[in-house]
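Chains shown are a subset, placed as in the full complex.
Just so it is clear, A, B, C and D label the chains in written order, and each chain counts residues from 1 on its own.
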Amino acid sequence: SSGQVNVFAWGDYIQANQIEKFEKDTGIKINLSTYGSNDEAEQKLKAAGGKGFDVIFPSITNGNNYYPDGLLAELDETKLVNAGNLIQSMVNDSVKLGGTYRGKRMLMPFNWGTEAITFNSADMPIADADVSFGSLWMPEAAGKSAFRQKSVIMGVGLYLDAKGDVKSNRMLDVYKSEDDARRVWDACARFVIENKDKIAAFWNNATEATNAFKQAGAKIGQTWDTTGLLLNREDASWKYRMPKEGGITWMDSVGVPSGAENIEQAYAFINALMTPEFGGMMSKNTGYNSAVAGAADFAGDEYKKQFNEVYNAENLANLWWWQADTPWFAPLRQEYVDKITNA
Amino acid sequence: MGALTRSFGKPLSFGFIALVAIWLFGLILLPQISMIQRAFQVEDRGGVSAQLSIDIDKLYVRKFDIEQQLKALEQPTAAQPQAPSPFAPSMGQAPAAPSPNDPFAGLSAKKAPAGDPAEIEAKRKALQAEQNAVSAKIADLEAQETGPAALDLRYSLENFTSMSAVHFQIFVATLFYALCVTVLAFLVCYPVAYAVATAGAGNRAAMLLLALVVPYAINELLRIFAWVMILERQGLFNSILNALGVIDFSAGEGFRFVSSNGAVFAVMVYAYVLFMVFPIYNTIETLDRNQIEAARDLGASTWRIHTRIVIPHAKPGIAVGAIMTFMLSAGSIAVPEIVGRGMHPDWFSQVIYRRFFEADSWNQGAAYSLALLVACMVFILAVMAVFKVGIRDIAK
Amino acid sequence: MTDQTAGSLLSAPARRQRSVDWSAALLNGYLLFFFAWMFLPLILMVLAAFNANPTPSATDWQGFTLQWFEKLPRDERFMQGLFHSLLIAAGVIVTAIPMGLAGALILSRLQSRANTLLYTLLVSPVLTPGIVLGATTMIFWRDLFGVEAGLFTTVMAQAAFIAAYCMLMFMARLQRQDHVLEEAALDLGASPFFVFRRVTLPFLMPTILTAAFISFLQSIENYNTTFFAIGGSWTLVTEIGSRMRFGLSPMINAIGVIFIAITVVVAVTHTIMTRKRA
Amino acid sequence: MHGQDVTLNGVSMRYPNGFVAVEPTDLTIRAGEFFSILGPSGCGKTTILRMISGFLDPTTGSIAIGGRPMDGIGPNQRPTALIFQNLALFPLMSVRENVAFGLEARGMAKAERRRRADDLLSLVALEGQGDKKPGELSGGQRQRVAVARALAVEPAVLLLDEPLSALDLKLRQHMRAELKDIQRKTGVTFIYITHDQGEALTMSDRIAVMNRGRIEQVGPGEEIYNAPATAFAATFVGEQNRFTGTVVDADSETALIETPLGRLSGLNRHGLKQGENAHLFVRPERMAVALNGHAADLDNRLDARLERRDLEGPFLNLFLRAGDMPLTLHVTNAGDGMTLEKDAALPVGFRRKDAIVLRAEG
């Protein structure tokens, strides 16, 4: 095969080793553009009318933001020859999280991970079992916590629900109706604002998250896996742990924009990603968990070691999954983000 | 019209008119009108259509679920046991895969359905019946859907009136800060503009002017960037403090000048000061120097010369400078984005940006843009009234 | 300068200098401070571009290097962005100049109250915040023609206000032109088109060149409007902007040095040339 | 080149705003003559010129050039060429291109029009200056380029709208002679507009004195100066001492009028009758100091008092007062230091034939 493929991916998903291998294997050139948040990806694709890219990696729960505008093409499962490599339960679960639209398969699982607590155990000695979304708000965390405004309102919600302060059916209420969402998030935002003396930094993408700890002086934060795990690889006093309320869990997926021009190459690329080798490279690079069965065998010892430190049967059983977005979700959540930012 | 064809002849005149029409309508008026239209158009995301769409989506998911269960009934082995951990490594006592739907079920692998064929058959019947019902329901609901957007549209003031308190507060704060930037820029610039404009025609004047032009011509972003370098945690200011022993880098200390409100404000003054200098310079330059000398000859002090002669003369320039500086700072996105790094209270431009590109709410984005535009227009009109200048003095 | 160096930086030569003019001294001190404030950041930026320190810094010197410059041409996003910037600038020049010219010519003839209205409307983009221009253009093309944000919408959004700058330049020039020149040409038997081609256009030519240059600069360096109108694409400047948000890199300093060098060279040449002519 | 005559037949101009700039006017300008229209600013001179050149259509009446009616004929088709108040040279074209412009517009080949342009440049004494830009020429040279450019299209009538007003005094005086000269050489009809009486008087074959859209007198310069037909013509051209009164005696030659200063007599060219109100005009240079026997031939005498005495260089201005009336005398500066005391009593007078009696209107 030959030609090129325009890939639009999260900043850390496609790295030099993958590009090199793919280009060597297939002769297809990868033009990589990256984004740091789902909104960025979504709006760029929206602004370009679904054109300009051949492969994109939305979080599966965001699918609903793409479908009604026709930004994604239905996946041709006959071309996804390596789809069988995917962990079957993830494929099934992805439907309920928004991977299909009106019965059509739009997105396939790519990887999964969590948003949990990264902290420096030297500065903030917290026992693994005590780690909580509430840890960000301990008096010791004053001026030291970092988080993403968009998800802190979920973490705080889970914490307040667990404490019994604000009942939210483990935050599933925010997906129920706009009014429920407001009720819960109002309380969450209020909580954050009352405790804003704890805040050291906000982050909106993985790079910023890392900078929050490296440059802005944060010692504890609600982050994606990669941030905590990569810090931990450099300095073991950094830990990434599931809070007792349950780690916030996401599944990212891969899809083909409706305006894609290099269809063949796009499928060749997706199929490559669905091999354990590529899945392993991704895990090794980032610390995220691949959706490909057997990928962990290619992800290196460090990845495995970290996985076992972070996850165990209980906390896995206790994961909290992002649900498929509802229409009011994005604008409403942004309002609370603005509230927190400007408090 | 007649004057036009008399000067240029018919064909040329029509060409000019066409070009201006394209510009006026295609690039200015109609885009504004689309924005205004959007600003008053409300998408009801919690409305009937939205709910309908959600319901349909749920039915599809249910349908898929039924299909899965039916499949499981056909091939009991395939469904059992639940997929192992997605991360095959190491886990002897492997917990079950985390299930998005039922995370708590992970630990106890579901039992396969009982092998009793009658039971299976009954189950299948029930599932098939439900499948049919769901399919019928889907068809029914889909027929009720009107468009793919699945949102209720109507015209109202809601996009403005529903502006949240935060946004309104940001709006007001932005205008206030922009006003402060404008006033500060004036104070900073006036002496400079005066000095350069009255430096005469010699080499020195040329040098001074050049010294103004060069930073003015350098990209706004780069000028901002230069400041980020200074204000950074590891930047010049902190380095100086470190060298003085006020802070200790090695202990991880350092002020976060960057991302602070003050930094955004200060850099904005830096970035837009020159838009104040040039208009004032231009008007002062046209001041007959004899007037200054006449005033001095009549015994006026320096202060009086400025308040009575120079500033009144420079009014149109001050007006232009104020308008440009205000408009640029109220609408600036570069400074707050780059200097603020998301950590300082927002600038209204950022709210607008996020309404469009993060909140997926173009209509509110349009409404907010319109609010900003109107605010700037009000400012311009106020300045024009206060300084008693006309539109022709302004756009120079 | 001659025997003046000790004199005030400001007051014209041979103004009173014997008695201490300390308001002038104060002004001089302030000027010094002002220009230091203007230039110091830029100087730091330039220094850091040659510092091997991967965090741009003028204080923590880790050795002289040109590596940040060498990296530039290999950075595809930057190069592609530059290419986009140039395409957009070209598009802006070919649209804004004819529109600005047509606007100026019509306004110079139109003798009615409509003149001020038209003038106000045509210059309004200059007084409109850039992000609003970008947003309206983006909305308009998408809603009416299904054209999504990108290079084209960026050209449209930028041209809307750059054409106004061009128009103002042309109007200033036309004000210095004598209407009578055109009448004189007509009187000598020329057709209106001939008059335009032989008299009006040559008269405007230098301004057209200046306007093209200014349009180019304005377009290349525009951020606010472009930021909204560019959609999924990018220009050199939006790329610089998005990199800055992720942290500092001396590559941006390297670009800065190039920009500054070009600016200084152009400004100095221009100054020298105008001074020679005078 | 041949001059043609220009006839205005009841021509008037009323601007769209209702202002009547030119009242209905009949006027014949002879072929080949140097004809000036002299009048104060705003009197309608330019309006007349623009009607003749075709930039304006008369509200009433018609214009004929060389006997051919000009109605509906545009400026670029009339046998006229206009020289503008500010010359309107094309600043970006060379002098030669300027001169050749009309030929270029007519599609004449390059070599041919170059040759013609150079001929014209020598006619106006600008040989070898063809490659310069107008900006590199002196005011007088530019003036001549404008003339050459206008002549290039071989007009029968050259229309000049205050072409010298932008020049300084010395150059203006010099260019008068040049223009007159070119007119003589080419034989083209010149219609020359000015508000400068000196210009009109020195150059013109005939002058029309215009006031408020109306032509008040047409005639050779000497006639206008020495025998003005209206009070306006009398005062606009040159200075005058004016005495107002009632005619007490009149015959076909002389009128005697009763003024507050006594009875004064002057020429009665307009046949005023006894009892009519009249002005009597005497020019300052025709009045004399009636001292030391100079008084011999002075028919009229007045007792005046010297108020001020200004040396202008070649002459002295004496400002006097006779009764309530200010009087002005021009006296040649003979260098003999006519030493007159301020407030000295100074009898003055004038000859009857130097005074003109005109009907006082209204």
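Convention: a residue touches a chain if its C-beta (ideal position, glycine included) is under 8 Å from a C-beta of that chain, and two chains touch if they have at least 3 such contacts.
Because the structure is predicted, anything quoted here is derived from the model rather than measured.
> Only one copy per chain type is displayed here, so what's the full stoichiometry of the complex in this file, written with the chain labels?
Chain counts for the entire complex are A x1, B x1, C x1, D x2.
In this text, only the chains that are shown with their structure count from here on.
> Looking at mean CA positions, which chain is nearest the middle of everything shown?
Smallest offset from the overall C-alpha mean is found for C.
> If every chain is reduced to the average of its C-alpha atoms, which one ends up farthest from chain B?
Greatest centre separation from chain B goes to chain D.
> Averaging only over C-alpha atoms, locate the centres of chain A and chain C and give their separation in whole Å.
So the centroids are 42 Å from each other.
> Quick one: report the Å distance separating chain C from chain D, using the average Cα coordinate of each chain.
Once rounded, the distance between the two centres reads 54 Å.
> Rounded to a whole Å, what is the gap between the Cα centroids of chain A and chain B?
24
> Give the residues of chain C touching no fewer than two other chains, as numbers and ranges.
Only 138, 191 qualify.
> Got the chain D residues that touch at least 2 other chains?
Correct list: empty.
> Spell out the part of chain A that touches chain B in their complex, as residue ranges.
37, 39-40, 42-43, 46-47, 64-65, 68-70, 87-90, 92-93, 95-97, 100-103, 112, 177-178, 201-204, 208, 215-217, 246, 249, 251, 289-291, 293-297, 304, 307-308, 312-313, 316-321, 324, 326-328, 330-331, 333-335, 337-339, 341-342
> Could you list, by residue number, the parts of chain B that touch chain C in their complex?
1, 3-9, 11-12, 15-20, 22-24, 26-32, 34-35, 37-38, 188, 191-192, 194-195, 198-200, 202-204, 206, 208-215, 217-230, 232, 234-236, 239-240, 270, 302, 323, 327-328, 330-334, 337-338, 341, 349, 352-353, 356, 362, 365-366, 369-370, 372-373, 376-377, 380, 391-392, 394-396
> Applying the document's contact rule, which stretches of chain C touch chain B when the two form their complex?
1, 9-10, 12-13, 23, 27, 30-31, 34-35, 37-39, 41-42, 44-45, 48, 55-60, 98-99, 101-103, 105-106, 109-111, 116, 118-133, 135-140, 143-144, 156-157, 159-160, 163-164, 168, 182, 191-193, 195-196, 217, 221, 223-224, 227-228, 237, 240-241, 244-245, 248, 252-253, 255-256, 259-260, 263-264, 266-268, 271, 275
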